[in-house]
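Step one of this worksheet: look at the structure below.
One protein chain is absent from this view; the other protein chains keep their places.
Naming follows writing order (A and B), and every chain is counted from residue 1.
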Amino acid sequence: MIKIFKLKNIISIKDFERSDIDYILDEASKLEDIAKSKELSDELKGKILGLMFFEPSTRTRMSFETAMKRLDGECIGFENSGSSSVSKGESIADTAKMFEGYSDALVIRHELEGVSKFISDIVDVPVINAGDGAGQHPTQTLLDLYTIKKEIGSIDNLKIALIGDLKFGRTVHSLANALGLYDNVELYFVSPNELKMPQEILHDLDQMKMSYTEVSKIDEIIDKVNILYVTRIQKERFGDINDYIQIKGAYIINEKMLKGKDLIVMHPLPRIDEIDSDVDNTKYNKYFAQAENAVPVRMAILKTLIKNNPK
Amino acid sequence: MIKIFKLKNIISIKDFERSDIDYILDEASKLEDIAKSKELSDELKGKILGLMFFEPSTRTRMSFETAMKRLDGECIGFENSGSSSVSKGESIADTAKMFEGYSDALVIRHELEGVSKFISDIVDVPVINAGDGAGQHPTQTLLDLYTIKKEIGSIDNLKIALIGDLKFGRTVHSLANALGLYDNVELYFVSPNELKMPQEILHDLDQMKMSYTEVSKIDEIIDKVNILYVTRIQKERFGDINDYIQIKGAYIINEKMLKGKDLIVMHPLPRIDEIDSDVDNTKYNKYFAQAENAVPVRMAILKTLIKNNPK
Partner (left out) sequence: MIKIFKLKNIISIKDFERSDIDYILDEASKLEDIAKSKELSDELKGKILGLMFFEPSTRTRMSFETAMKRLDGECIGFENSGSSSVSKGESIADTAKMFEGYSDALVIRHELEGVSKFISDIVDVPVINAGDGAGQHPTQTLLDLYTIKKEIGSIDNLKIALIGDLKFGRTVHSLANALGLYDNVELYFVSPNELKMPQEILHDLDQMKMSYTEVSKIDEIIDKVNILYVTRIQKERFGDINDYIQIKGAYIINEKMLKGKDLIVMHPLPRIDEIDSDVDNTKYNKYFAQAENAVPVRMAILKTLIKNNPK
């Protein structure tokens, strides 16, 4: 059976079926040696990726660039709209049409939800959403899933705690949605009361008949789970700074609390202090590996979309 | 007969004879498939283009980069002088000498007229003017001419309306000059009184025995012309904002006024609102194609200059 990947654009993880995700994870796995430059590739020679980063994101941009360049492709683009035509008053649509004319695929980062979708409707080249506001960041979810599969061997039958800001964190929203496609995954949502998982996400999970539990303390779940997926709690989310100071400490992971447990720690990064640096040199630390996995996963996405949709 | 291109630098369209322009347009035409990555090229493998953009210009920079990279070349450079040595007080001459040492050709964008010419006098590598203040932007003119030839079949025997800010728009100045090299071209200059074509350009055209007519309303010429070449009217050009508001509407193109006409609409972009978006999905719209034509035309220029002038 020949597998195919049928999506032309990567806008939301909700557009994926399990077979689509598995296709990308399999491809990524095959590209590992090229990602680490142990093997050469000219798979995307002569191809150009247009990076439209209306807001900065070093990590995402760097890993897309590395992914493209390891495949012998090239990048053009801007990071923040200050120096682009947008600052001269050009519409996003016109800017996107320009990039379409120069590129074989587009990567969009914007602070407003829906911008990637909007652009995908008006251009003919594939569009990849690299984060739109509180919306989606589907390639982050794919690399999260890839990391889980690589580190634990399977995504099915896992107990996973999502920790921190579950209200505004698009990363955990997308990840929860995607995990609903796998068998027998149990989720634990660990957050302060102010930052609980939104009702619409819970509603999605109910529809997928997923099992989840909301708790407010890490120690309630740390003995049960295979993965602690940690996210940052931003003080800007609190009306009263004292509320933030009071709860902050309860969501910090350190080596001592992990001792003897059979689990891994993940984080989409950047981290501030929600994972103590004493975890960095332990076997629990999979967040640096996770960041590195961005390269083979984004290579798989770029290769697949550009090869499937020639100009 | 073997054709040659004898210019080493692209500073002003006035340096071109018709045969020089035709040479670039022919080359560009041959490079179309590479521009669209339907075919691979390593014509400029190992070569480096130095981009000195003292003022930002996403569109021009992106298309030069794409042109270079489609030919397997590479780019270095800066966009705006804030982060360059220039901000440490280095002279433009010294900055240019540095770039000369690292590159095979230089592209210069500067807000002051004459900077490209100045740099071309002190470096040995080819220099391309990518816009200097109210001066010239010759590669824009070449891609305008390429678009005309590609869309209409010939540049001779055309009636062309240049619309909008004819006083400060370097694009229309260069284009008018270049059209003087072709046979039997009739120009119509459509602008508010405050923004009429400057006397020195009219003088140039008189010397070339070109036929031109100045009018203030689009409807006076819309039934006569093959091309509406639209440019933006910037409100900053008006001492009194009310003057701007009053005349602005008279220079907006929309689908309704084009209906049934046998013409094309061009624009150097970015546009603000001088072409209504309802024109975008009509046959009249050639401004997106025009933007895309920047790639083969700039490929032709880069290939020709770098091949003709090895270090």
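By definition in this document, a contact is a pair of C-beta atoms (placed from the backbone, for glycine too) under 8 Å apart; a residue touches a chain by one contact, two chains touch by 3 or more.
Please read these numbers as outputs of a predicted model, since none were measured by experiment.
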Field: Chain not shown: contacting residue from B:9, B:66, B:103 or B:285
entry: B:103
- request: Using the touch definition up top, pick the residue from B:94, B:156 or B:183 that touches the left-out chain.
  value: B:94
Task: Have a look at A:6, A:59 or A:307 and name the one touching the chain we're not showing.
output: A:59
Query: Tell me, which residues in chain B touch the chain that this view leaves out?
result: 45-48, 50, 74, 76-78, 83-91, 93-95, 97-99, 101-104, 310-311
Message: By the contact criterion defined above, which parts of chain A meet the unshown chain? Give residue numbers in ascending order.
response: 34, 36-38, 40-41, 56-59, 62-63, 65-66, 69-70, 72, 79-80, 269-272, 277, 288, 291-292, 294-295
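Keep this in mind: only the chains that are shown with their structure count from here on.
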Field: Distance between chain centroids, defined by C-alpha means - chain A, chain B (Å)
entry: 40
